[in-house]
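For this view, one protein chain was removed and the others were kept in their places.
Take a look at chain A:
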Amino acid sequence: MSGVVIVGACQAGMQTAASLREHGYSEAITLIGEEQHLPYQRPPLSKGFVTGRTTVDQLALRVESFYTERDIEVITGDRIVEIDRSARSAVGHLGRRYPFEHLVLTTGSHPRPFPGPGARLRNVLTLRSVEDAVAIATSFNGVEDVVVLGGGFIGLELAATAAALGKTVTLVEATAGLMGRAVSPRVADFFLRQHRARGVDVRLNSSVSEIIEGTPGEAGGVLLTTGESIPASLIVVGIGAVPTTDLGVDLGLGMGLGILVDEFAQTTQPNVLAAGDCAQHRDLAGHSRVLTSVQNAIDQATVAARTITGDLSRPYDAVPWFWSDQYDLKLQMAGLAQDHDEVVLRGDPEAGGFSLLYLRDGRLVWAESVSKPGEHVVARRLISAGSAVDPNLLADTTVRMQDAVIENSEMASTVE
């Protein structure tokens, strides 16, 4: 058998297919997804899409002709239910078989459901797909009170959108701070104040024990573990994403939270690769983790494509980056929240925009920027280059960040 079968047709799947052709792969490529759409972008779903600023057509990552011109066969609406190892083929839910030489799993992740009673009531919604976003947008039209479960990125973006639409919003977060370990306590606190200033009732250290039924079959609010109840006619659950790994489990692949892959996107079995939200890899700081971001999907999928073409010259070592838009604030992160020995504040948080720059041994390793996209871009470059920087110059907003570089590291990475 020859050819590549890619299971999961979204950010990572599309990128694997496109990169394979870009790197000269000439065998058959079949990209299979259970959704009815061509691969599309998810980030706008919790941002402009809910308010109608972005339409479904505008979400498509590529148009149909892109795939046909590159001889990439895209199958929509088929869910792969089994991988037949001996026949080396993937089996669709209606029995169609897709033979392969290489298999790439880009099955992504799905929302963690609310674990308590009431999760199945109408108007208890999660957000992953276009259909989910349409359901939320539709519900927004008819409701006054919204409860958001979870103070992660998606929960906060939806809370911001609902508040901007004039809804009464309560956000319930189980831990002591917003956005978990993805941001520093300082940035979490900055966003906490922003949300509260705009009228969102943020409850930290609070847990929902139950979603209460209002009119029969419909959610009417939530009950906190303290006994307090908060009425709401829409409950949005944003308590995290779970890697979709059932096919990997069936295959007996090495598993952590996600499908374990090495720096070449290879799983523990030959000719089976994985990339994106469903994969778990060892990051630059040596921690094994699942990264759920567009950057990781694109960069890891590109590595998977190279591996299939036999090019093992560039392991996955890209600097992670991420963004989140809340109200008119743009939060961006570059690098890894790892050990550092110095923090530089650049700019004034009260004046609208600032960056927090984290150094180890005089080199930038992590950067958080709020409404300073230019500083974020430069930080990404400085982190990839491993440049040594002068902290005093970094803090000085009259000096461009790139001019704070002292010397370029001899070990400068070749990425970007």
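Methods note: a residue touches a chain if its C-beta (ideal position, glycine included) is under 8 Å from a C-beta of that chain, and two chains touch if they have at least 3 such contacts; residues count from 1.
Throughout what follows, contacts and distances are computed from a predicted model.
Looking at the choices "Glutathione S-transferase family protein", "2Fe-2S iron-sulfur cluster binding domain-containing protein", "succinate dehydrogenase" or "Aspartyl/glutamyl-tRNA(Asn/Gln) amidotransferase subunit C", the name in the UniProt record of the chain not drawn here is "2Fe-2S iron-sulfur cluster binding domain-containing protein". When the omitted chain is restored, the residue from A:76, A:229, A:309 or A:371 that touches it is A:371. The residue touching the chain not shown here, chosen from A:78, A:277 or A:325, is A:325. Taking the whole complex into account, chain A touches the unshown chain at residues 18, 22, 41, 43-44, 47, 55, 57-58, 60-63, 65-66, 69-70, 294-295, 298, 323, 325, 330, 332, 371-374, 376-378, 416.
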